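Below: one structure in structure tokens.
Every protein chain of the complex appears in place save one, which is left out.
Let's look at chain A:
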Amino acid sequence: MTAAEQAESLAAGETTSVELTQAHLDRIAAVDGTAESGVHAFLHVDAEGALEQAAASDARRAAGSPAHALDGVPIAVKDVLATSGLPTTCGSKILEGWVPPYDATVVRRLKEAGLPILGKTNMDEFAMGSSTEHSAYGPTRNPWDLGRIPGGSGGGSAAAVAAYEAPLAIGTDTGGSIRQPGAVTGTVGVKPTYGGVSRYGLVALANSLDQAGPVTRTVLDAALLHELIGGHDPLDSTSVDQPVPALVAAAREGASGDLTGLKVGVIAELSGDGWQPGVMTRFQESVDLLVKAGAEVVEVSCPTFVHALAAYYLILPAEASSNLAKFDAMRYGLRVVPEGDPSAEEVMKATRDAGFGDEVKRRIILGTYALSSGYYDAYYGQAQKVRTLISRDFAAAYEQVDVLVSPTAPTTAFELGEKLDDPLAMYLNDLATIPANLAGVPGISVPAGLADEDGLPVGVQVLAPALADDRCYRVGAALETILTDKWGGQLLEQAPALEGLSA
């Protein structure tokens, strides 16, 4: 059942939140396993807390006062969001066992709306990665093929939803970490407009890029969750003080499959040579379906997008090196004390060496370099100018069209370990998703089918102007409706690995 169907079932009195929550906990117990044996989508499962929240939800509903349409529907939360009373590690050894004394605003809104929190999902350490192999607690596996990556950095959230361990999950998207895992696991992933969902309590990787958002199995479910977590938050200085657009209404409108009057731009720079043929075939089919649905499709050029990857891999490490300076072994987290009578600085160095993994060290040092005297203008300063050019490309494109589309990722899920020693190859996975983060515009990835050559999921990405997130939902829902009719059901129902897991 989708989250919307579970909510309907709760409203109709056909099931209880305790039953739903227990069913998902059972599923987690059956398939999640360990990094060696199962999906390993979760780092922490809070069965007791989730069941308590579910019982409270059932009591509210029995009294005739549910807090929200999704009251009682369980959810999983990426381990980068602070959860009071529940460990928050960001996939890092440096925060092993840390329990925050407060809730992130997103988490607080989930709790106030009555969604039982099943647990915290696995991720690349401090959200640095495209495969969830950089988690200090071992990788998550793709439910479509346990030998493959679930995408990153939010592979845990995507895999939990794909493996039916949770109907809903929260992810964060700094360069594509909701959309790219969505694409390679056959789920729906949304990066809202920057500032559209509060970042308070989200452990920052790169402040100017990070954005929390929904991971679900349907576009409607994403819209329901996005409307719940979105909206202004005075605790976050980057929060946009504007009402959330009518996302659920847009998803329902799109589900009619009619896009008459809509202009869609295919981004010329985000397809073609170097892209997996099966990805391009499914993408082209999706474009053809948009035309059949009544949309007018034109090719649009965004010439500076070819520099987005380089700009991103200078801006992100620069911000990350500054953000991660807070892990200094003094007030929280790991402390490694060398022998003798070490100074605070020596303790700090030893702790950061032991607590951070390779990818985090790589990016901290890269960021320190990009910000250092003599190189600042050549690297970081230029990257910020390229960011201006990318925003201008988007603005020019949106003068011609209502939304832009591209494949979400250049390839389907690759094999675990395949790109671990080649950071550049790993970074290329974010090629199509990064421009939206640099410009702050919203994007959705919806399943587009399976690549012919490997039978693995492909995603198509729909991008809209800032604060026009509703357009993503309208187009995403239309595509989903047409494709689901064609497949005779959800794409996830075709996942062979899931059959093995349900045994």
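In this section, contacts are C-beta pairs under 8 Å (C-beta built on N, C-alpha and C of every residue); 3 or more make two chains touch, one makes a residue touch a chain; residues count from 1.
Criterion: contacts and distances are computed from a predicted model.
**Q** I notice the complex is incomplete. Of the names "Aspartyl/glutamyl-tRNA(Asn/Gln) amidotransferase subunit C", "DNA methylase", "Protocatechuate 3,4-dioxygenase beta subunit" or "OB-fold protein", which is the UniProt protein name for the chain that's not shown?
**A** "Aspartyl/glutamyl-tRNA(Asn/Gln) amidotransferase subunit C"
**Q** For the chain not shown, which residue from A:18, A:386 or A:491 touches it across the whole complex?
**A** Residue touching the chain left out of view: A:386.
**Q** Give the residue, chosen from A:59, A:291 or A:365, that touches the chain omitted from the document.
**A** A:365
**Q** Please output the residues of chain A touching the missing chain, sorted low to high.
**A** Looking at chain A, the ones touching the missing chain are residues 98-102, 194-195, 208, 234, 237-238, 240, 304, 307, 310-311, 313-314, 321, 325, 328-335, 337, 341-350, 352-353, 356, 358, 361-362, 364-366, 368-369, 372, 374-375, 378-379, 381-389, 391, 423-424, 438-441, 466.
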